[in-house]
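Just one protein chain is left out here, and the rest sit where they should.
Entry: subunit A
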Amino acid sequence: MSAEWRKRLSTGGMRCVAILLFLAIWFIVSIGNAHWWKFFNPVLLPTPTEVVKAGIEAWQSGELQDNILASMARVIQGFAIAAIAGVAVGLAVGTWRPLERLVEPMIELLRPIPPLAFLPMMVLWFGIGEMSKIAFIAYAAFFPVFTTTVEGIKYVDPVLLRAASSLGASRADLFRHVVLPAATPSIITGLRLGFGLSFFVIVAAEFIAADSGLGYMINDARTFFMVSQMLLGAVVIGLIGFGVNILLRSLEGWLLRWRVATRG
């Protein structure tokens, strides 16, 4: 009885407890500081309820939805470009050796440079409109997608290629029926990483040059010292990231259901 209860608690319940505990600590620190300890200016850390209130206000004015949509539109467009380019170039480089020797050094040269270093340049090249943000996301998200695609193709089990060719597979068949499905798990991992990174860099891009979006919302709130709204921006980004990740995970689980079987 108690074992069952403990198990149930550890699965679903524990998560809720952890979240509630986090909120409670936040609440206590905020309230405690405002009324008793007075370590710092209470304006600097609003309570969770104040953030929720700010959220409701921003929602009612329509401002929150607009900013979410603006950020999401940029992320989706930039990520789509990165995904298509990353997979396409990755497949080409992974299958064709001479191209690999040509492209790999260039990529290795660019990859260690944090994409943010190019952001001011992107603004110069593409202006402060949508284009610079989309291009920036596309650039940043390209690398994980490209790298994992190439890895996935390179490490296809050679015995599977032999098996397929002994069953009569042509080069095109090998690519379509062996290389591509074998590389799918790493391609999906790359897409997930790339999407995460898109989300990561859009906020920075919107700090620098934007008049809408969640990053803009945070930065704009900073100039008016509206800390609740700054926290609201962060919370909304966290919630969206969390939701999208669940969505991508379940898509991955469905696409790679054979791999779940392998683990079991």
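What we mean here is this: contacts are C-beta pairs under 8 Å (C-beta built on N, C-alpha and C of every residue); 3 or more make two chains touch, one makes a residue touch a chain; residues count from 1.
Keep in mind that, in the parts below, contacts and distances are computed from a predicted model.
Student: Among "Lipoprotein", "ABC transporter ATP-binding protein", "Chemotaxis protein CheA" or "Cbb3-type cytochrome oxidase maturation protein", find the name that the UniProt record gives to the complex chain excluded from display.
Tutor: Going by its UniProt entry, the chain not pictured is "ABC transporter ATP-binding protein".
Student: Decide which residue listed in A:Leu44, A:Leu102, A:Ala163 or A:Leu239 touches the omitted chain of the complex.
Tutor: With A:Leu44, A:Leu102, A:Ala163 or A:Leu239 as choices, the missing chain is touched by A:Ala163.
Student: Over the whole complex, note the residues of subunit A touching the chain we left out.
Tutor: The list for subunit A reads 157, 159-160, 162-169, 173, 177-178, 181-182, 184, 256-259, 261-264.
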